[in-house]
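Omission of a single protein chain aside, the complex is shown with its protein chains in their original locations.
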Amino acid sequence: MADGQKSAGGSGSGSEGLIRTRTARTVREQAIKGLLVAAAVLSVLTTTGIVVTLITESSSFFEDIPFKDFFFGTDWEPLAGGEQQSFGVVPLVWSTLYLTFVALVVAIPVGLGVGVYLAEYASPRVRKIFKPIIELLAGIPTIVFGYFALVFFTPLLQNELGLDLRVFNGLSGGIILGILVLPTIASVSEDALSAVPQALREGAFGLGAAKWQVVVRVVFPAALSGVVAALVLGASRAIGETVVILVASGNTPNLTFDLTVAHQNMAAFIANAARSDAAAGSTAYATIFAVGATLFVMTFLLNIVAIRFVRKHRQVYD
Amino acid sequence: MAVAETALTRKVVERGTSGERTRDLLFRLALLLCMLIAMLFLGALIVDVALDGGSILSTDFVTKYPSRFNADTAGVRSALLGTLWLMVLCAAFIIPIGVAAAVYLEEYADNNRWYNRLIELNIQNLAAVPSVVYGILGLAFIVRGPIEIWGLGKGNPTLLAGALTLGLLVLPVVIIVAREAVRAVPSSIREGSLALGATQWQTIYRQVLPGALPGIATGVILALSRAIGETAPLLLVGAGSFLLFDPQVDGAFSAMPIQIFSFVGEAKPGYRDLAAAAILVLLAILLIMNSFAIYLRNRYETKW
Partner (left out) sequence: MRLHRSIAVLAGCGVCAFGVAACGDDKKESSGGSGSGAEVKDLSGSIRIDGSSTVQPVAEAATEGFNAEAPNVKISVGGIGTGDGFKRFCRGELQIADASRAIEKDDIADQCESGEVEPVQVQVGIDGLSVATHKDLAIPNDCITTDQLKELLDPKSKVSNYKELGAGFPDEKVSFFTPGTESGTYDFFTEELLETDKEQRTEDVETSADDNQIITGITGTKGALGYVGFAFADQNKDKLKILAVDGGEGCIKPEIKTIADNSYAPLSRPLFMYPSTKTVKQPEVKAFIQYILDNNQQVNEAADYVPLTPELLEKAKTDLTAAKAVAPPTE
């Protein structure tokens, strides 16, 4: 009977031996729980670490450079010398958003197309083959895409299509970034569409709708929040992508619509600046943190939006 | 989940007007075009890499050190060992902590408490933070830490620092996956165990975790395959390239993605092909890992 005590359980008839066993066990249970809590709290510590680092180093940056100059200035030369050095982040933010835009122009139609096809049109056998292939594409390391952009895609655009591109250009980087983000959009939207109950489709068919009408007018709107979540996740991934842009699109952001010149996004800037490793404490080094903070806030906000949509989506069918 | 058209619905569609049918056909063609584009890019990528790098693959390539001067004798030994070491160290870090956190959140935490919801929200947000920000964290806290322990801190870009940074990056993913695996274990198992007099921890340790193990293992392997494919955090932390020695836990290190990045950057002829060959090696490792995960999932998946 000594075995049968739950740690949170009631008090037994109080013999000395029983109470001692329960106490020892309770202590151990609490200790284990403490360890588990610590592990979970580590996640909070990570966020705290990120926020603290970004804030403290950025604040030293903003002591030297006024907010207005940073957020509204259009001359971005943080690593230049002397008089030339300038910290207007607008071109960098512009290039980031522009590259993301190019990527999404590729990724959204194609990604949704793949998602819709796999969810609604593909036979189970086709689906069984291609869904894993899409997941495979999602697992390819980003450096491979960077390689592909610089070594294959840019020369292809320059030579076969005759485009007057610089060797480091925004078009190649942007398109390949889209290919990188595509599997995320395809996969998540496919999940969202598949989750729509069959009853909705059957009802529409029963009313005489053609297949494409069922998909576009019934299934798609029903899965809309999930699909939007997919798009936002894709956008978030594109905004924060480093290596593809670092390898293929050059070291300079450009405040222009011209995709034949170099473009750099915030993540690539951070990686590039850190490789140069300016001395800790210099303004150029602190730029890494200021830009990092900006990037973090942007993806954070996007992610909150995505989570909201996903939650709304989940509620519909629970 | 798969949409199966019933015979009835098929008849309904066929009965549509020819205008309807053309629109239907066009729509279907548009979707197939999307599939084609996606597959085309994937195919071009793999074929290009295989063609450029295939001829260089050999046992020499994986056992020799890289060289900046001689593309013919260069290999990826130091980078390959670095990647394998990163995998091992990262696993040692994320498995206990990830599973512990997941167990706490699923089994112990009362979801009505604000701090538990905060932790959950935290994990979901962290999963979407760009990898380069984790690199910043690694650089500022782990590499440039004020105290030097075991190679960490004082500006030392060590293998351990890289592994910890990658671990922090994929930890949210591990926690999320482990939580789902633990959640999938039916409560009847827990209740039975508790009814027999086991403590909460005994229940978890002897009943729930073994049942959730295949799911956790699959998740961990997928997280690790993401970790070893990352370049940005390692760039920030200070991974080297063209190292002529085997990595040490508390010493300078290299890794496959970094080595590929360096090869791609070299302007001298022959190095692009080396990059392609290194990519093939990395893809092979990832393929093995993912296949293993799928095997585990299929073989050990417990049907409750």
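Before moving on, here are some points about what is shown:
The chains carry the letters A and B, assigned in the order they are written, with residues numbered from 1 in each.
To be clear about the criterion, contacts are C-beta pairs under 8 Å (C-beta built on N, C-alpha and C of every residue); 3 or more make two chains touch, one makes a residue touch a chain.
Since the model is a prediction, treat every value here as computed from it, not as a measurement.
When the full complex is taken into account, the listed residue touching the unshown chain is B:F242, out of B:F27, B:F141 or B:F242.
For subunit A, the residues touching the absent chain in the complete assembly are 77, 79-84, 154, 166-168, 250-252, 262, 272, 275-280, 284. Within the entire complex, the positions of subunit B that touch the omitted partner chain are 67-69, 85, 88, 92, 95, 154-156, 205-206, 209-210, 213, 240, 242-245, 248-252, 265-268.
The criterion applied here is as follows: only the chains that are shown with their structure count from here on.
Each chain gets a centre from the mean of its Cα atoms; for subunit A and subunit B, those two points are 14 Å apart. Remark: subunit A residues 3-8, 25, 28-29, 32-33, 35-44, 46-47, 49-50, 53-54, 57, 109-114, 116-117, 119-121, 124, 127, 130, 133-134, 136-137, 139-148, 150-152, 179, 182-183, 186, 194-195, 198, 201-202, 205-206, 208, 210-212, 215-216, 233, 236, 239-243, 247, 267, 270-271, 274-275, 277, 280, 288-289, 292, 295-296, 299-300, 302-304, 306-307 touch subunit B in the complex. Residues 1-4, 6, 8-9, 12-13, 15-16, 20-21, 23-24, 27-28, 30-35, 37-39, 41-42, 44-45, 48-49, 52, 96-98, 100-101, 103-105, 108-109, 118-119, 122-126, 128-137, 139-141, 144, 168, 171-172, 175, 194, 197, 199-201, 222, 225-226, 229-232, 235-236, 238, 257, 260-261, 264-265, 272, 275-276, 279, 282-283, 286, 290 of subunit B touch subunit A in their complex.
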